[in-house]
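With one protein chain withheld, the remaining protein chains of the complex are depicted in position.
Labels run A and B following the written order; every chain starts at residue 1.
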Amino acid sequence: MVMTPPPPAPLPALAGPRFLSRDGIQPLLDLLRADGRRVIGPTVADGAIVMDEIVSADQLPRGWGDDQAPGRYRLVRREDDRLFGYNLGPSSPKAWTFPSLVPISRATRSEGKVTFDPVLPEPPKIAFLGIRACEIAALRIHDRVLQGGPFVDTDYAARRADTLIVAVGCTVSAPTCFCTSMGSGPELTAGHDLAIVETEDGLLVEAATPAGETLLAALAARVATPEERARATHEVAATRARIGDPVALPGLKERLLAQPDHPRWAEVAERCITCGSCTSVCPTCFCTSVTQTTDLAGADVVMNRTWDSCFSPSFAKVAGGSFRSRPRDRYRQWLTHKLATWEDQFGTPGCVGCGRCVTWCPVGIDLREEAAAIAPVRPPEPVIAPVAATPGAFAVGRVSAVRSETADTTTLAIDRLDPAFAAGRPGQFAMVDLPGFPPLPISISRFTADGLVLTIRGAGPATRVLCGLQPGDEVGLRGPLGTAWPLDRVAGRDLVIVTGGIGLAPLRPVLDAVVADRERFGSVRLYYGARTPADLLFRDELEGIWPHAGIEVALTVDRAGSDWSGPVGVVTHLFDRATWDGSATHAFVCGPERMMQATVAALAARGIGAARTWVTLERHMECGIGLCGHCQMGSLFICKDGPVFSIAQLGDTFGREGI
Amino acid sequence: MTERPTPTPAPVPEDRTYAVGELTRVEGEGSLHLVVRGGEIVEARLGIFEAPRYFEALVVDRTPDEVIDIVARICGICPVAYQMSAVHAFEDLFGVAIDPSVRALRRLLYCGEWIESHALHIWLLHAPDFLGYPSAIAMAADHRERVEAALRAKKAGNDLLRLLGGRPIHPVSVRVGGWSRAPRRSELLALRPALADGLAIAQETTRFVASLPMPAFAREPRLVSLRHPDEYPFNHGRIVSSDGIDIPMADWRSIFEEHQVEGSNALHARTLDGKGAYLLGPAARVTLTGGTLHPLAREALDQSGFAELIRTNIYASIVARGVELIHAYAEALDLIDAYVPPSVPLAAWEPRAGVAAWATEAPRGLLFHRYVVDDRGRIREAQIVPPTSQNQAAIEADLVVAAREVLALPHAEATHRLEQMIRSYDPCISCATHFLDLTIDRA
Partner (left out) sequence: MASSAAPARPRVGVVKMASCDGCQLTILDLEERLLDVTERFEILDFPEASSARSAGPFDVLFIEGSISDPHQAERIVELRARTRYLVTIGACATAGGIQALRNWGDHAAFRDAVYARPEWVASLDRSLPVADLVPVDAELRGCPIDPDQLLELLAALATGRRPQLRDESVCQECKRRGAVCVAVAKGVPCLGQVTQGGCGAICPRYGRGCYGCFGPREGANVDGLLRHLTADLGHDPAEAGRLLAGFTAWAQPFRSAIDATGGAPEGSRRSLPMAPEAARRAAQEGAR
């Protein structure tokens, strides 16, 4: 399992955090301006929160928030009056520290003589207000790239020499955020002078440098109470939890660079317009060209350093053509530079996880999905060691309770098991052996304190016998086995579960996890279909527990009598007319393979891409530990590498007949 | 067109043909056929040969906002006029309530276009005739300061257009309901010095052109323009004439019509009452609605002593244009001083089926648009009557008069004088897409 990097330890505070009311921001602005600084901060303009010069607190986006998804940004009104209750907009400090067009030299030519006069920068003294941890990380990257090596961009260095930073720790997050994965946020750790965390109480301000201390002292704010401090800490921690860990960074460089010919490069190039918006909004992209403005004689020339983009056809052009003539080449260049080769050049990835390239891509291409599809992580090994994981070995468990779910489906509670079973994860299964019958893979439909619960449909001789067990009967068990639903990835995000018939069984532990910690997830929707109303499993949960826990449950059946007033038809019809936006949603799907194919297609049409769609596959298994060969599919053993896979991981083997 | 005029020497004194090359320093291409028999002008005909572009068909099935973008392309010199006639026609049909500041900004936009167009015409197209140069560029060799001042003054108008519309030619911000972007007050105030400088240049220019020798000419044309009780007409008013026409602008078709003339790719306009030619443009406006000129413009007109001559001597239109140039700068400055950003820059609207008709005053005269709109707001049928189409008959009538004055002159001088007269109309190349070739056939 890839662990989320722990939040870096904060620097020792030079002074304890102080408390400012929201109205207390104006005196801070005044102090910064009295120091001769232009204050660059957030303001609402042209339908977004952008950075611009701020002279009055009235310009700040008080009460404004935003709604972001791949390719989509909308300003929204918040229900409170927070000043910094928004996520990052399109503009970043780059526009001030590394402007889009800067004159760098003036050259003249007269009677055969040439002169070059570098344009010496006279940068304004700037104070950034409201920038976030990921943006400070981006500045750190630029410091390394533009002035940390043997050659220095003099204009950048001059602009950075005297930059004061009043940063804000994030108490909000957008579905496009992934600073947590890149180790750049949401906590403020270094690089700022003053740190602000805004809570419902107001602003907690803490100095991190002598300059910040001077400011804080001049503000004459009281020391924050322990309760105020606790709330601030909690809100930032909750932001980290909401964001989760959307990009598997460890090993990403090697995995990406191993895939120069992955078919996904060509697929993304069909969507990519190569407009270069991603590189322009990226706070670290630094590629430029020198453009010249000349008089008609070409004798008086001003050279300008101008933002360029590796997506422009001419960027890699030489006489005879471009080295990266195809859009797929240019997309690969960008993604591999950001996430892989940058690390070789400069020691860190070139990405800070701000998510701008995701939101501001006009066609909504999500770098996280592309990276996951091109460089998939092998599903993490189970964190527990399965019990009896050798051929022929089974642990013994005792049936403690039997419950008839439907005419052909029975739930068995097993207890007195090795505690390792209880540490299993949602989506895992067990091999169940009743001497005299072949061992069967059975989904674990619940984990209990001293065992687990199996839900079995009596479809064949062995399963019918299992359904007939009584309390006190013993069975052999090996497990828990296989991969689990990726709850860590889904934390803080929306989840759609689509399932049919017995397929609900391996998903019930997911719903248990949601009920146990509802705050950990965004909206959760369950779409469930069965043959008839009498075939619906887990009626208590479907009709009571789950809806009460804030899970949206929608049911459908193939055939119904007069006692059924709900929808009739295939499960995908349940969300044909739904209004939710799938652009940042994950989906878990389990059911017959034909049903899953239709569902995956329907989800894709609603914007849930292959890297966010997860399925659990069923195959003939005898060992469950990758030794018998029955469940092989392409390069995968379903038992060991699965049964939970992302569609991106399966690629075109998913749904293909005969594999 | 297949027949190209070639410089032809005069072969037989009794049966001479004078030919001038394509008329220059007008906007567009056309030809003129002048037949002289026994010293009498028996035919003066303007042919319009430039390839047609079929705008009235191109807008069919388009949305009103698309139409505003498309009809601008009829003319690179007066695109705003086309956008204004169209946007007002649609807003009138759809019953869109317009913020007063939106209305003020539209007047300001029109000021920008009048400045650009009139300054261009006075200095770059027309003045070289009076001063004896082939072009303003050639004129700059002797009158560099004047030409530089003129270019500076013209730039002030273009900068105003650029701020309001993104670019001076084919601006992008005029939308049904208002503006896709309204300027900030500070942005407008930044233009003030250049406009004030332009105003001073325009005042000097008007004094200067009024001092130029005017060729003799006298004809009492029928004058037509918009008139509004409170303001010099840009976007609002009634259609009035020097002989008593006074109708709502939407009723243009009750008085006027277009017809096709052989040998011309433009449709000519005329009145239904059979009186024939009528004159649009600065001379008509200054005469018919001079009372609403800005006081500074009125003062310049009075001081010029041209108020009467402007009406009867087409060559004197350069003075009328100067007076209107002063008006445009002065009103632009007033509008900027009074500017408050609109509270609703872009009002919402719903399409409605019906006929959208409106006229505004392009720099060179009344521009009438009429659209039949379906219930989705799509155009089913369009009629666009540019000022130059309407002025063609007046140009032909004036040529007969002017020719009588010049036939006695030497060949070169005569032809130059006729060209100068045609330029006095500021005929719009692009509007009617005309190609003027002037030949004088003396049988």
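Going forward, a residue touches a chain if its C-beta (ideal position, glycine included) is under 8 Å from a C-beta of that chain, and two chains touch if they have at least 3 such contacts.
The shown structure was predicted, so the numbers you read here are calculated from the model rather than taken from an experiment.
Undergrad: Just one of A:34, A:120, A:297 or A:385 touches the chain that is missing; which is it?
TA: Answer from the full complex: A:297 touches the omitted chain.
Undergrad: For the chain that's not shown, point to the residue among B:136, B:293 or B:418 touching it.
TA: Candidates B:136, B:293 or B:418; residue touching the omitted chain: B:136.
Undergrad: Just the residue numbers, please: which parts of chain B touch the chain that's not shown?
TA: Output for chain B: 1-2, 21-22, 24-29, 49-54, 56-62, 69-70, 73-77, 79, 116, 120, 124-125, 128, 134-138, 140, 144, 147-148, 151-152, 154-155, 158, 165-170, 172-173, 175, 180-181, 257-260, 262-265, 267, 372, 379, 381-383, 419, 429-430, 433.
Undergrad: In the complete complex, the non-displayed chain touches which residues of chain A?
TA: Residues of chain A in contact with the hidden chain: 45-48, 50, 71-75, 89-91, 95, 100-101, 270-277, 280-281, 289, 291-298, 306-309, 311-314, 327, 359-364, 605, 607.
By our rule, only the chains that are shown with their structure count from here on.
Undergrad: Quick check: how many Å separate the C-alpha centres of chain A and chain B?
TA: Roughly 60 Å separates the two chain centres.
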